[in-house]
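Just passing along the structure, written as structure tokens.
Shown here: the complex without one of its protein chains, the others still in place.
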Amino acid sequence: MKKLINNPEVVVEEMLAGLEAAHGNLVRKVSDANVIVRKGSPVAGKVALVSGGGSGHEPAHAGYVGEGMLDAGVAGAVFTSPTPDAVYAAIKAVDSGQGTLLVIKNYTGDIMNFEMAGEMAQADGLQVASVVVNDDVAVENSTWTAGRRGIAGTIFVHKIAGAAAERGDSLEEVKRIAEKVVANVRSMGMALTPCTVPAAGKPNFTLAENEMEIGMGIHGEPGTHRDEIRPAKDVVQHLMGKILPDVPYVKGDEVAVMINGLGGTPLMELYILNQEVRAILEEEGIHTYRTYVGEYMTSLEMAGASITLLKLDPELKGLLDAPANTPAFHQR
Amino acid sequence: MKKLINNPEVVVEEMLAGLEAAHGNLVRKVSDANVIVRKGSPVAGKVALVSGGGSGHEPAHAGYVGEGMLDAGVAGAVFTSPTPDAVYAAIKAVDSGQGTLLVIKNYTGDIMNFEMAGEMAQADGLQVASVVVNDDVAVENSTWTAGRRGIAGTIFVHKIAGAAAERGDSLEEVKRIAEKVVANVRSMGMALTPCTVPAAGKPNFTLAENEMEIGMGIHGEPGTHRDEIRPAKDVVQHLMGKILPDVPYVKGDEVAVMINGLGGTPLMELYILNQEVRAILEEEGIHTYRTYVGEYMTSLEMAGASITLLKLDPELKGLLDAPANTPAFHQR
Amino acid sequence: MNTARLTELILNLGQVIEQNRDYLTDLDRAIGDADHGINMTKGFRAVADKLQAVAPADPAAAMKTVGMTLISTVGGASGPLYGTAFLRAAAAVAGKADLGRDDLLTVVEAALGGIKERGKAELGDKTIVDALQPAAEAIRTGLQSGAPTAEVARRAAAAARKGAEGTKEYAARKGRASYLGERSIGHQDPGATSTTLMLEALASFLEG
Partner (left out) sequence: MNTARLTELILNLGQVIEQNRDYLTDLDRAIGDADHGINMTKGFRAVADKLQAVAPADPAAAMKTVGMTLISTVGGASGPLYGTAFLRAAAAVAGKADLGRDDLLTVVEAALGGIKERGKAELGDKTIVDALQPAAEAIRTGLQSGAPTAEVARRAAAAARKGAEGTKEYAARKGRASYLGERSIGHQDPGATSTTLMLEALASFLEG
């Protein structure tokens, strides 16, 4: 295992210490919990946004804490949902009396732990609502299963619901807007290499030198199938072929695009993917309103990428354009 | 070779197309040259800043083109200095009559190609000055060799000289400030894995499963020595032990810190490194004024990191704090 | 079973989990995210520390400590599930100084109820339920048959193992493995396996 760490048992604590040291002007760590909150929290009169999940997806979620996005990011162990206590500590630290919206990625563990935390906070008389992000079209949608996973599309929920909260919208309204994003956002990813959870010490799966995994989850959950490595154009065509018909995204639509690196893929390759995505969108008559290319929701050092589309309307456009100032996401 | 590309021969062109598609609000590509310039260039009345080098170091340098940083970024083939024609095309596209400062990383190829371009531009009657960045303390400094390499410290030159140019400083003044940054910035890196130049198809060196290379160059040039992989704390101690005495950075100094990922190292690990760097700086009585953690000057998918320190004075602090708005560097 | 014996049993469960840390993690690597053994080990280590620190007053207090500790240290799916199970088990025998033969059923049924409520899984969804529900049934019939308690526990463990092994036959419909659809077939569920290991440890403990 080739990692620049000290001890697998304390990677999350040390990471958060390093993050707080770097971004002390924007965020602070809650003592006794792996929770990063916006500096000056709770922000008076504002609905609070809390998200989180397992660690190993940096900059998600602590990197999105700050003006115009999250009030708190809760960091679980690597690839493991945080505990209810941690989420509860986050809610307590940021709730200003206007209520808190929990942004939950759709994993059994996250759902249960965040729900338990919400119950704890409600028992304290706090107002808590939640929204579940499930943008990964690689997973068959079915009421009989855990349903689709939440992946990089979550960042658009943070951005847009965050902007709504920042301008003073009510909890009900912030939740409505977050749900609108969820309804309009779809993603799919693929991986060229596995990654290694520090505490496990070995890769979470194996791929032959000429293989890639299509529909990969961000915790190394196997995808829809394996395939020989193909040119970027073919990979993008396959992923877009699954994403486009899903909402669906059609001629005349305006979208925001996110090309998300999973950790080990160079920016060069992400831009090459973006160019292919743009070509398809242009061919389909879909207008790209904004594009984000970079590492937004990673899987440790996994090589691979995901593509996210968000269908926009005037309301979402306005909120997407709003300023944000967080460790990992700046916009003016 | 596991890469999300179409064809090794056109990676740079396709990357720049994807970058322009993503950031068309900030930059545009010059036709017929692998050059990205600030939108609206040349900016009237402003000294132009031009940098560049081989590709594969993204977001360097095109990612730093925009308000408050570069006017043009020239992209050579992967790990290969751009040609004089390309640099000349960049100068011509951004020179507003106030002159151009070339920010050159100290490699034989870059020096020669940029110098030839400067001569071409001067022959056209343009004013051109240049500054050579050589921050890598891993390399012995000697007038008998090519001298030290320019690595991640270059980004601080872009930022600070860029701010000086943005506020309207003269070419002479921008050059003076750039040289001040060069005199006060030092870096050193290390690698856990090699990387593969697309056209070469195989890794540029090999490291055993338990080995790391200390003092690695950003093109895979071998470093000072190899060592068994050690805890992050020891790695940081070694690198800081080389960097600190070099300027030197001493008690009472104020510094900017950059923890730069080489491409394949997760942000989690970079934050862990930052925490170790901060601990050493605090112990030394050196105050950290600003910290940048992320991928600023990469080596394709290489796993590893570099540490950069910049000693600040009031002038440099003011310029470092100035706003910037580029594809990869935002500050307000 | 008094508080001291129960505490001993709980420490025992933790040891068995820790011995099977890599095995459980490997099962989870195939159809999940390769952490079930890591998660459970972490949780039971915290439980051992906590039990030492608090010295619970009665069996219910001991089980409540287990539940609270698992919930607050494990995270993931297994933390709230096993945590809820122990909390419910504790509630079901509140106030008792000693657990008797019939409490075995009370405790296991309460645990099963908690897991089903929290996780909304049914038999055949390829989860903990597929080991714990047959075990509960085996305990009910075993107790009715008049078999000795240790023997009943052994039958419960066997039923759990059969249930856990049976999970190989079908696709997951709950938890992370459900994303795999048909591709989860052929793999044994990690959670059903950790439940089985704990029930086997219980049987050995009662026998030994």
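Observations on the structure shown:
Note that the chains take the letters A, B and C in the order they are written out, and that residue 1 is the start of every chain.
Note that contacts are C-beta pairs under 8 Å (C-beta built on N, C-alpha and C of every residue); 3 or more make two chains touch, one makes a residue touch a chain.
Computed from a predicted structure; not experimentally measured.
Under the touch definition stated at the start, the shown chains contacted by the missing one in the entire complex are B. Interface note for the absent chain: among B:Asp85, B:Glu173, B:Glu284 or B:Asp321, the touching residue is B:Asp85. For the chain missing from the display, the contacting residue among B:Val10, B:Ala183, B:Ala199 or B:Val250 is B:Ala199, taking the whole complex into account. Here the missing chain is touched by one residue of B:Met1, B:Met116 or B:Ala279, and it is B:Met116. In the full complex, subunit B makes contact with the omitted chain through residues 54, 76-86, 107-109, 112-113, 116, 138-140, 144-146, 149, 197, 199-200, 204-205, 217, 219-222.
Here is the rule we go by: only the chains that are shown with their structure count from here on.
The touch graph of these protein chains is an open line. Rounded to a whole number, the gap between the C-alpha centres of subunit A and subunit C is 32 angstrom. Residue positions of subunit A with contacts to 2 or more other chains are absent. Residues of subunit C in contact with at least two other chains: none.
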